[in-house]
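And now, subunit A:
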Amino acid sequence: MNMTWTEQSETARMGAGQSETARAGGGRPGEGADRPALPVLQLVGVSKRFDDFTAVDDISLDIREGEFLTIVGPSGSGKTTLLRMLAGLEQPSEGNITLRGTLINDLPARRRPTCLVFQSLALFPHMTVGRNIEFPLKAKGVSAAERKARALELLRMVRLPEAYYGKNVMTCSGGERQRVALARAFAYDPDVLFFDEPLSALDYKLKKLLEKELKDLHKETGKTFVYITHSLEEAMVMSDRIGVMRAGKLVQVGSPDAIYGQPQNRFVAEFVGEVNVIGVTLSNGAWLSQETAEPVRLVLPQTMAGAERAAVVIRPEYMKFLAAPGDADNVVSGRVYNEYSLGSRIQYQVRAGERVFLIEMSRSQIRPGTGDGEVLIGWNAEDAIVVEA
Partner candidate 1 sequence: MTNFNRRDTLKILGAGALAAGAPLGFPGAALAAREKELNILCWEGYNSAQVLDPFREKEGATVKAESLTNDPTMINRLRSGESKVWDLINVNNPWARKIMYPEKLIKPLPKDEFMPYFDKMLEQFHPPYKWAMSDDGSELLGMTQRFGPYSYVVNTDKISRKTAEETGWDLFNDESLAGKYGILESDDWNVFNIFLVAGLDPFKEHSPEEMKAFEDTALKVFKGAKLIGDIATMNQALISGEIDLHMTGGTYSVSPARADGFPEMRAITPLKGPMNGKGGVSWIEVTSTVNNPELSPLAPEFLKYVQDPEVAHTVAFAEGTFNPVAQMGNKACFDLFTKDELDAIQWDSLEEEMARSVEYDIVPDYEKALDLMNNAKRQRS
Partner candidate 2 sequence: MSDATLGTSSTVREKQGKERQGRSALRHLSLPAGARCASPILLFMALGFLAPLLTVIGFAFAEPRSFAVFESFTLRNFAEIFNPADTVWMSFAWSLALALLTVAALLLICYPIAYGLVRVFGRWSSLVSIAFVFPLFISENVRLYGWTLFFINHGVLDGLLAGIGLSGPNVLFTPEITLFGMIYTYLPFMLFPMTLGLSMVPGDLIEAARDFGAGRLMIWREIELPLAMPGILIGALLTFVLAAGAVAEAKILGGQSVIMISHDIENAFTYSQNWPRGAALAVLLMIVIGGLSMAVMARLDLDRILGRR
């Protein structure tokens, strides 16, 4: 499969006489293939304003050749606008976008060797599956016979039966449409594929399946994928790198592990999942939390140089019920008031003053203490992460 794709891909490229512009942009395929650091797309200080609203605020980012980069962020964080600028559907208000070193700020979408898979998929409803897939080839002037051959191949690639070639695209199921949209994007043979939450409308099971397929396709084709989603879970499954956006800014970029394990600030930490976050202030060389019933002195893994304030993040699975106050570096006393089953694990909510702490344990563990009475909970310093407040 992999081999077939590459070969076909090359023939199609030559047959179509494509990539003049794309390659002229400075890319020399093959050359420097061993240097993963070469950015395909580079953003420097890119901003986008609509009237008095700043959708994208001073973003700088390198997108590496062949990587699967996912931008995550809540809705309204500016990720779609960022993607549209990359695809050439919007022009940045400030800053530069370069493609392999060439400035492409004003290059329209159709001249860029990139391709966007829309959230709505934007399949042409009046065309068959085959004609949809052939559309980019037709735009390039590929002959009808060649188009069809290529379309059938792409159908195979996205795991759709060839019989779908003549099918009305509106009669396809959600997952099938997804595949058609993908096949169409590959038909364009872009260097970079952009995805604007294309899986958001699908049911959970199908979504999971397609996420994995997308990841496989990425590997098979070796293309650069830039994907946006509001679901970190989706991002974690597929991505090589993840960028987290908030209010137009890119707050952290890193591998999925880094994003999960070393969030740089409270926002990322909270976005990543249910966590305990405690605000702390530096007072006479010691970190104090004001959020518990009375100020508690905490032992932290490392000091934040120069910072007066910080947030401590403790994942629920690192919190423990303590038999005695000496069992952990940091200890809080509280009262259990809720207990949820999460399948293989159980989550407890423990109230300490105004604060609620989350503790997760695997079902096999037994909670010390009984009933709803007073409990001691705590964590070790090395299990906590200190981030910017």
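The candidates were selected such that all candidates are chains of the complex that A comes from, given by their letters.
Following the convention adopted for this analysis, a contact is a pair of C-beta atoms (placed from the backbone, for glycine too) under 8 Å apart; a residue touches a chain by one contact, two chains touch by 3 or more; residues count from 1.
Fair warning: this is a prediction, and the values are worked out from it, not measured in the lab.
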{"item": "Touching candidate - 1 or 2 - for subunit A as found in this complex", "value": "2"}
{"item": "Complex contact set, residues of subunit A against candidate 2", "value": "87-89, 108-111, 114-116, 118, 120, 122, 124-127, 135-136, 138-140, 168, 171-173, 175-176, 184, 188, 206, 209"}
